[in-house]
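A protein chain is absent from this complex, but the other protein chains hold their places.
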């Protein structure tokens, strides 16, 4: 099974048409190649129906974009952590700004994911939410100030104090939780800025998925992180 | 691509652990075999991550359990009709009693599914809701009186007037929409009762998925429908 | 208790700060005065905490903006139809574009409102949804094409075919349900256009609430409807 390490570049495919089906496989292949070339962990989060298609041929760390907190049973239309793990995922995003969760359900979802052996990457908007999430012991927390999402302005540059404040508040609750930076990561310099501020990786999406040359961009993002490789 | 015809036996896998991953493939195989033996259309609705795994080797009509009404874009954690179709589904359930939808979203979801070439099977609880749904032109409507779900009492026997009333009200709106019976279908006699009342098929779940001998039960359900084969 | 008749001008206060507390009472007073002067039924839909404050001194027909479909019990933070009726409301809006409901809950909410003796005015977006809603036997249906909401372009003028199509489809299901026009009603000419197309009233909001002279505008809207008074 695919492993995770840091620094990490985690690419969220969302429901972009450019990242569905065979195109999801192609992006996954670029990710695996970049990992081989740079030593940086490049992980992807495709739509759930595409997970199995990718893991069939490629060894790339895959996150689901969401799982539901239910136990197996009568929950038509929901997705269990066990099902995405069986399809080959090793983790899941949770509480993305496009898919916010109730607080009690987030706590339960993290537990359920862990029971199923999935790594959890929980998104948060403001530093106080990041600190609150830390009490639920997720594997990672991704900071995404909502005002920067989709702007092309990286939080690590446009609002560095949001990163350092969140990192500080999260570490006060639990010093072991790695923090990723999301929102507005466009190129390698944004990755460097994020890692300089105490993050161990980035969460990116449209800049890669909608790029004319996603292969090169994935390489650039990962390459910028190599100086933090131990 | 797999076809649909009537009579139809549609098996909802829900999130039952007995119907995940390789076990989903096994149930799909039983379904395909039953179709070959009886001539009845046996379709299945697995969890989305399992769709591709099944269609890879088997030619069985697959419904997603749910799709979201969004266009491709920034909708982390949701599932597009195009994605499940690319994975091999030919249709989707919508508005199941365990996954009710807002009225405007149901209308939009049916349209989106049709744009993506998916057949829609929309669940309804009371006859008035069935009639209302008919205005949105779904491919099929499944009637599931909530008070019978999971009781082992088939609506077709315990509450036949609920079936005939729903069939009548739906036909008044749109005479071409086929009606399925759900809730409490346990054996072949329930299927017969449903078809006698004007339904063209059944929607079943736990009775098959949790059966000690699902292969035999699937065959029995389908076999009971053969006298309605033209 | 206040009565309802047609033509009707129904003013939705939403959560506008200009229509809260004592300002809600002032708008209610203008409405009552306009009714006395014109003979047109002017009704209002304030926030729930303001209902009692208004009915204490004024005899004006009041709609809640929403009620929940629950029976009395353990539902913290929800609002029962009986509670708003006890506070003096005679009806409730349901399924407003800013507060869409699940289809099964809408059906149940209409029933619950009727049990509590409340008139229901159910909002719908497209004609097919209007027709669907008609199967639930609401007291009135308000048509609000979402693309016109808040534009200042009245549906009755900008998209008259949306009104006539909705009226026709609703009447085919149930000829007795009166239809109101919402979305973009700005002045008396919009009211006339709406009534000419077969509506019996209008649902207005920001144009009145945010008007510099709401008293005059309420009068103008009502006055434009007087030629339809029998």
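Structural remarks
Should a chain be cited, it is by its letter among A, B and C, assigned in written order, with residues numbered from 1 in that chain.
In this text, a residue touches a chain if its C-beta (ideal position, glycine included) is under 8 Å from a C-beta of that chain, and two chains touch if they have at least 3 such contacts.
Values in this document were obtained by computation on a predicted structure and should not be read as measured data.
Within the entire complex, contacts from the absent chain reach the displayed chains A, C. Considering A:4, A:84, A:101 or A:186, the position touching the chain not shown turns out to be A:101 (whole complex). In the full complex, chain C touches the hidden chain at residues 12, 14-17, 20-22, 45, 47-53, 64-66, 68, 70, 72-80, 82-84, 86-87, 89, 93, 96-99, 150, 205-206. Interface residues of chain A with the unshown chain, by the touch rule above, are 95, 100-107, 125-126, 128-129, 131-133, 135-136, 169, 173.
As a convention for this text, only the chains that are shown with their structure count from here on.
Chain B and chain C have centres, each the mean of its CA atoms, that are 38 Å apart. Remark: chain A and chain B have CA centroids separated by 34 Å (rounded to whole angstrom). Among the residues of chain B, none is in touch with two or more other chains.
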